[in-house]
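Here the complex is missing one protein chain, while the rest keep their positions.
Chain naming follows the written order as A and B, and within any one chain the residues start at number 1.
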Amino acid sequence: MNYASPSVRLAHLHKAYGKTVAVEELSLEILPGEIFGLIGPDGAGKTTVMRIVAALTLPDGGQAEVMGHDVATHPMRVKEHIGYMPQRFSLYPDLTVAENLRFFADLYKVPTAERIVREQRLMQFSRLGPFRKRRAAQLSGGMKQKLALACTLMHTPEVLILDEPTTGVDPLSRQEFWAILRELAASGQALLVSTPYMDEALLCHRVALMHNGRVLTAGQPHDIPAHFKHRLLEIVAGDVPRARKRLLTCGPAGIQVSRFGDRLHVVYGTADQERQIRSCLAEESAEIFTVPPSIEDTFVTLMHEGSSR
Amino acid sequence: MRRMLAIATKEFYHIIRDVRSLALAVAMPLMMVFLYGYALDMEMKNLPVGVLDDDHSPASRDLVRRMTAGHFIVDAGRLESRAEVDRGFRRDKFRAVLVIPQGYQRALSSNDLAFVQILVDGADGTTAAAVNNYLNAVIAMMNRDLVRASGGRMTPPLELRARTWYNPELASAHFIVPGLAAVILIMICVLLTSIAITREKETGTMEQMLTTPVHAWEVIIGKVVPYMGVGALDAALVLLAGRVVFGVPMAGSWWVLAAYSLLYVAIALALGLLISAVTRTQRTAMTAALMGTVMPTIMLSGFIFPISSMPWPLQALSHLIPARYYIEILRGIMLRGELWFPKQLAIMCVMAFGLLTLAVRRFQSRLDLL
Partner (left out) sequence: MTRAQPEYAVLTRGLTKRFDNFTAVDDVDLAVRPREIFGFLGANGAGKTTTIRVLCGLLVPSAGEAWVDGLPISSSADQVKRRIGYMSQRFSLYMDLTIGENLEFYGGVYGLSAPEITERGTAVAEQLGLSAFRDRLPSDLPPGYRQRLALGCSVLHQPRILFLDEPTGGVDPVARRTFWDLIYDLSEGGATVFVTTHYMDEAEYCGRVSIMDRGRIVALGSPQELKRSHGAVSMQDVFLKVVQP
């Protein structure tokens, strides 16, 4: 096996459901040991991409390869190399933790001796050991996600596909979960992870921001804000609603004003606009700072450009 | 093999952990045997019929005696006047009244037309029809005897238009229960597996399972095996209930019967899985299961309507009904003590194998077509 070659290679993928285009002209490569994040809202096409990689859905056009096997022509080969965790919890609620693990070990034909060793290891790192005999239905949200992950890891796949594994999971469980994903990547697995949480982009090695089936931009998460082509002001005001109304009336045209709790974010373009904003707020007891854009800010502006294109 | 076993084991856990469904799967067929068995059986025996005999002659007494000779009708007593008829119906004292008018004997002996009237409580249509049929049959026999006794010189003194809707032999539970068993078994077994795949499609577990290198046949066979246990249990309960409660004779071997029954159960389970493989939701699957089994089996299996008296298109269609062959086998083993049914066996084996193959082929291992 040549480890320099990508674990997942997607080229010019295209997929439509009737008239709805789910994925358009998508190309990406994931290397072993890499966490690749698909970041975007519901309906962006993340799930479709993941199902294509998992050989669950055929692309209408383009090519998808997992560990060198084409998903269209060799789906069974692909399935031997992947672990897939769907967005919806899809283990058997009436089976215990141990029985669910056992079931997937058998489906992948993991030898018994191996199975016992792996089960112990997975129990340890997912901290599900004390709950072996508990039915899956009775686990908490975070524990369910960890069990689902453990089940997909039973056959030590080279490629892990995780569809919104942390949606609806509280921040603490999310942090734990991401720690596990980092460990897996460190051991050489390639991970394709989707998430609607922009802040989780920072936990990936590389990300693609997706919207309406298209990749808005891709790259290392810290490079993403470089695509933000505007300027951003943060305004901390005593009376935020009043400051907002004032900006909307006397501020320059074409700016975006969003409230974030006790402050406002204003996206603008030119130094002239900035002067207007400052003079407009002169009577408010407002502090005005220039702040660096976040990934979410970048996403929003790219989204606007994408839809106006 | 290992994957198939894994699926079978998992399926087994589903079955034993869902206590309510399991209880239903066991209790429902038993309840149906009792309900339908008794309902159908009751129609065939011990119907109370009152007699209003205005003739008070030996001939009228002979008619009453003939009428109550079988188990079908019991003499509910003599009525004195027409006024009592309505009262008796209202109080459920009898389901029908035989009215023998004055001059009956005289009419018979003078070879005139003799009139006999049957009043039937039409509120209970099924019973009404049964009583009507039966009394007509009795009268037909009398006619025949009278004509014969007269040496053929006599024209039939009693005119009748008897039409028997079902069960022309006026047979008892012996005949009903095997057919009933076939209907109940196919309905329950198809229902059992019809949701086995759709449930996983709905809960999303199918999506997870399909990303593993599992083959369609492993899923299908893995799901059939554990349900064979439930189906076998149901078959045993239904047939034992027929034997113990309804006194159906057992002229043949229980073991042979068990073997044929397992084959029949397998056909039903395979049909259920086929339905499950091609439908998306549990609700559609269950509707399809009920529509696809209950009515066709009742109408076309020979359970109630004799196949020989059907129009030819229906006769042809009845060859596709598994219950047809199973009923033939059941009646053969239980009533006549036969053991070997090569034709039925061959057809049923083809059906089981064919349905399983079809289910495997229609099972989709991609989500696009789910």
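Operating definition for what follows: a residue touches a chain if its C-beta (ideal position, glycine included) is under 8 Å from a C-beta of that chain, and two chains touch if they have at least 3 such contacts.
Not measured: the values here are computed from a predicted model.
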Worksheet, complete the sentence: Cross-chain touch to the chain not pictured, restricted to A:P171, A:G219 or A:G238, is A:P171
Worksheet item: Which residue among A:G33, A:G142 or A:P252 touches the omitted chain?
Response: A:G142
Worksheet item: What is the set of chain A residues that contact the non-displayed chain in the whole complex?
Response: 40-44, 140-142, 167-176, 196-199, 211, 241, 244, 258-262, 296, 299-300, 303-304
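By definition in this document, only the chains that are shown with their structure count from here on.
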Discussion item. List the residues on chain B that touch chain A in their complex, please.
Written reply: 2-3, 5-7, 9-10, 13-14, 17-18, 203-214, 365-368
Practice prompt. Spell out the part of chain A that touches chain B in their complex, as residue ranges.
Written response: 51, 54-58, 75-76, 79-80, 82-86, 88-95, 99, 102-104, 106-109, 148, 151, 161
